[in-house]
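Complex shown without one protein chain; remaining protein chains in place.
Now for chain A:
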Amino acid sequence: MITFMNNSDSEEEPCNERTSLMSAESPSVPSYQDGLQASEAGEAQAHRKRRTGSSRSPNNIADGEMSESGVPVRESTLENEEEELTLKYGAKHVIMLFVPVTLCMIVVVATIKSVRFYTEKNGQLIYTPFSEDTPSVGQRLLNSVLNTIIMISVIVVMTVFLVLLYKYRCYKFIHGWLILSSLMLLFLFTYIYLGEVLKTYNVAMDYPTLFLVIWNFGAVGMICIHWKGPLQLQQAYLIMISALMALVFIKYLPEWSAWVILGAISIYDLMAVLCPKGPLRMLVETAQERNEPIFPALIYSSAMMWTVGMAKPDTAARGPSQQTWDAAEDGRENHRSPSHGDSQMSETRSPVPTRPITSLEELEEEERGVKLGLGDFIFYSVLVGKAAATASGDWNTTLACFVAILIGLCLTLLLLAVFKKALPALPISITFGLVFYFSTDNLVRPFMDTLASHQLYI
């Protein structure tokens, strides 16, 4: 277990700043598709400038001023339309995030329930040095609180360090750090995971095959996450590394510490994203100011961030090229492309105007996905996984926590649609999750068990 502790330095880092949920209006991420960036670079520049002039990025004061000088007459109708679209496409965003979060949780729960390894107690991380094997309750509680304090301070220090690096433009360092941590996740943790799964199902695999599998998995993962790759593959990899990370946490965090840490980290997330001097907020704002994407290895995005035309239909100012592009996108949008199918749009980017532009805002919303930090995935999965691991083998608790987290996510997305700026995704979901975990485990379980034994139905 000592081996993990050395590597934990870099492994800790990815989970810190990945705890912000951002609305899609924040940095316009250049597409990860090959060959498209070059052709769209010119257009993209124009779009980005105009996008920042839209009325939907309240973070940037400069943008606000620009939007004021826009067309004032259309503001009111635009507001209404925007509201309507927000509500309607809010639903779409919710679903776009539900699927990956659900998948991650399913992977974690399935692993926990089947592979013994992740529920065995085999030591602790260096960040939680105090053991919980004490006879008295008070001592145990104290130890878990101390563990939490240490863990949270480590996370805070790492986040602040990252933000400072970002502010002073030490990009190489950050990239190196991220690459190192994803290397470790993709190769080492996958190797261990695969080994344990094979052990559980008693399947034999020789080393050459194993090497081949792990090498391919890891190499493709590195390319997809840090460079370019199909959107769905990238999403799949991000989900997998979140699940792996969550499994590590579930294994190495002692019980009570885990719950206290979950609570503390949601409070930290709340402060880090909402307070003016919070590190995560500064990270997001700096990224927005510089019009850069936050690092791909830290954020899950549900759609490619096409730099589409602005929300304000300032048709007079738009050039013909943009119109063409929008028309083409609109055409494709009318064909009901699936929510994750933006990769299809990336394939066929040579625009051919086939239909008149009907609704640009509709198109924009459709194109914009929502972004969720990977830390959120990780901690959601930790909560559900812990519930699955420690709730006396009861599935009701797991299910209840799962529903609670999804509802929390739903509410957070609703708030996102209302406030239109980066919001912390952890507090609401984790609160609901914790409440439901403890109440289901202690109250509902005996009730349902008694009902089931008498075969009563409610």
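One rule holds in what follows: a residue touches a chain if its C-beta (ideal position, glycine included) is under 8 Å from a C-beta of that chain, and two chains touch if they have at least 3 such contacts; residues count from 1.
Here is the rule we go by: contacts and distances are computed from a predicted model.
The chain not displayed here is annotated in its UniProt record as "Gamma-secretase subunit APH-1", chosen from "Gamma-secretase subunit APH-1", "GATA amidotransferase", "Pescadillo homolog" or "Signal recognition particle 9 kDa protein".
The residue touching the chain not shown here, chosen from A:Leu125, A:Ile174 or A:Ala400, is A:Ala400.
The residue from A:Ser136, A:Asn202 or A:Gln455 that touches the chain not shown here is A:Gln455. Contact between chain A and the unshown chain involves residues 80, 83-84, 87-88, 91, 94-95, 98, 336, 393-396, 399-400, 403-404, 406-407, 410, 436, 439-440, 442-444, 446-452, 454-458.
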